[in-house]
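Below you will find the structure I want to go over with you.
All protein chains but one are shown in place.
This part shows subunit A:
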Amino acid sequence: MSESDEIVLDSTRRLFDDLFPRDEASRRDETAWPAQAWASVEELGLPLALLSEDQGGFGLSAETLAGIMALAGEAALPLPLAETMIATRLLGVSGIEAPQGPLSIAPAPSGGRIQATREGAGLRLSGVLPRVPWGAQAAGIVLVADTAEGPCLALLRPADYRVSAGKNLAGEPRDDVALDGAIDGAFVRPGDCAARDLKALGAAFRAMAMAGSIGRVLAMSVAYANERVQFGRPIGKFQAIQQNLAIVAGQAAASAGAAAIAAEAVSGRGGRLAMAAAKLRTGEAAGIVASIAHQVHGAIGCTHEHSLHIHTRRLWSWRDEFGNEAEWSRELGEHVVGLGADGLWPFVTSL
């Protein structure tokens, strides 16, 4: 890792610790938008991080990208950092100027829930985008919609939609966004490959954040096991607890590996299928880890007071966002089955 990347990670860590201290995690207000915190994150330049250096970004290495998102997961960062990074990058690639402020993303929902027709250079849209992260807070939403002429990327500005608020299990805003109108051609780009991958990018970023969150849950569980005394000794001295926490450590390692694969894919190596692999692997780990962590923590871990749920509720949400394990497994499997038995190994080693 380069020195400048280390500086980025270091200042990110300090900022997140500062904004969202770990020991106060359970006392967070999940209802208010933390405007001040977002301003600090913007000030550090993180939303632009995925852009190349001449576009005003950091030109991040894959390792550092994974590092930043892991820190966001560890901090349970209640901000649309991933969404803004993705949106900023897609807008940059498309040559549409990104609005100031937090942004969100909305892959084309399945089942024809959005009607999209080209109107000259523009786009006419109607329907509802379900569960858009921080939809109400966003200064703009990058949408990919399917039209008769192929996928189309559009920047929606707040005047283009109506929002009805919702939340995921972790209390993060997941808002329904209703559309009924025309989007000017200046904010519309007919599809290229980058556009099709909006959902995969979302999945890749959730995978990276899950890996960070899982790392934190492991650390919390180990600390608790060393501290909580029953039968005259710390419960971590019992072999059953040790073996369970070793399982968590294994799942944490697998998640970190999968997150690294995701980060490399975002940086251009591996593409959508690598992102699929990352999401299905971390999603599976999330469930195993959350369940063992709660078991180790006993009743106190079931309380609102304890901050374990800050992470486990996110894990239970994130594994389903931007496609769950079954969905991504199916897509990856379809590709592999198509390659045939003797295509599997060349495929795996090409990544």
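Rule of thumb we're sticking to: a contact is a pair of C-beta atoms (placed from the backbone, for glycine too) under 8 Å apart; a residue touches a chain by one contact, two chains touch by 3 or more; residues count from 1.
What we mean here is this: contacts and distances are computed from a predicted model.
K.L.:
Just go with whichever of "ATP-binding cassette domain-containing protein", "ABC transporter permease", "Alkylation response protein AidB-like acyl-CoA dehydrogenase" or "Propanediol/glycerol family dehydratase medium subunit" UniProt uses as the name of the absent chain.
P.N.:
This omitted chain is identified in its UniProt record as "Alkylation response protein AidB-like acyl-CoA dehydrogenase".
K.L.:
In the whole complex, not just what's shown, which of A:Pro102, A:Pro173, A:Gly202 or A:Gly236 touches the removed chain?
P.N.:
A:Gly236
K.L.:
Hey, which of A:Glu43, A:Glu305 or A:Asp342 is the one touching the hidden chain?
P.N.:
Residue touching the absent chain, from the options given: A:Asp342.
K.L.:
Considering the complete complex, identify which of A:Gly112, A:Gly250 or A:Gly298 is in touch with the unshown chain.
P.N.:
A:Gly250
K.L.:
Mind listing the subunit A residues that contact the chain we can't see here?
P.N.:
Against the missing chain, subunit A presents residues 62-63, 215, 218-219, 222, 225-226, 236-237, 239, 241-243, 245-247, 249-250, 252-254, 256-258, 260-261, 274, 276-278, 280-281, 284, 325-326, 328-338, 340-342, 344-345, 348-349, 351.
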